[in-house]
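Yeah, one chain of the complex is gone here, protein chain that is, but the others are all in their spots.
For subunit A:
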Amino acid sequence: MSAAEELYEVTLVVNGVPRSATVPARRLLSDFLRHDLELTGTHVGCEHGVCGACTVLVDGRPIRSCLQFAVTVDGAEVTTVEGCTRPDGELGPVQQAFRDCHGLQCGFCTPGFVTTITAYLEENPAPTAEEAREAIAGNLCRCTGYQNIVASVLRAAELRAEEP
């Protein structure tokens, strides 16, 4: 199979920019972003959908990029952690909140948290602490103990609310 593997051209609008690559059907979206598009902000942890590190937004909704073939989402709009900044390249509100609240230590899981929380705050701009905890329940972090990540969710909501 490997020698004659059929290739597909896949085009995604990644963080607002159309990007294409030619890949086999079995290329996972996570690997497509990292290897083919060289956007290494998306991290790959468990590769079976448990850890949440690879979470990206596809057409605005957070999904596990390790559980999706790139070819399946051909044509979609994708937002990665690189797209969670402000237009001028400064830290976006969720990223700023993680810095303010010491919401990361080693940082491996952080891209998945940032994308997940970015989408969550679109839906619920003013969560309670309990809702914030629930919102991040699908992402694993082995360093922080989650307290500062919950605080970061609440801080990010404040930062968004202060924006004009």
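Convention: a residue touches a chain if its C-beta (ideal position, glycine included) is under 8 Å from a C-beta of that chain, and two chains touch if they have at least 3 such contacts; residues count from 1.
One rule holds for everything that comes next: contacts and distances are computed from a predicted model.
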| item | value |
| --- | --- |
| UniProt protein name of the chain not shown, from "Xanthine dehydrogenase family protein subunit M", "ATP synthase gamma chain", "Ligase-associated DNA damage response DEXH box helicase" or "NADH-quinone oxidoreductase subunit K" | "Xanthine dehydrogenase family protein subunit M" |
| Of A:Ala25, A:Cys106, A:Ala126 or A:Ala161, the one touching the omitted chain in the full complex | A:Ala25 |
| For subunit A, residues in touch with the removed chain | 1-2, 5-6, 8, 24-26, 28, 31, 47-49, 52, 55, 61-64, 66-69, 71-73, 116, 120, 134-135, 137-138 |
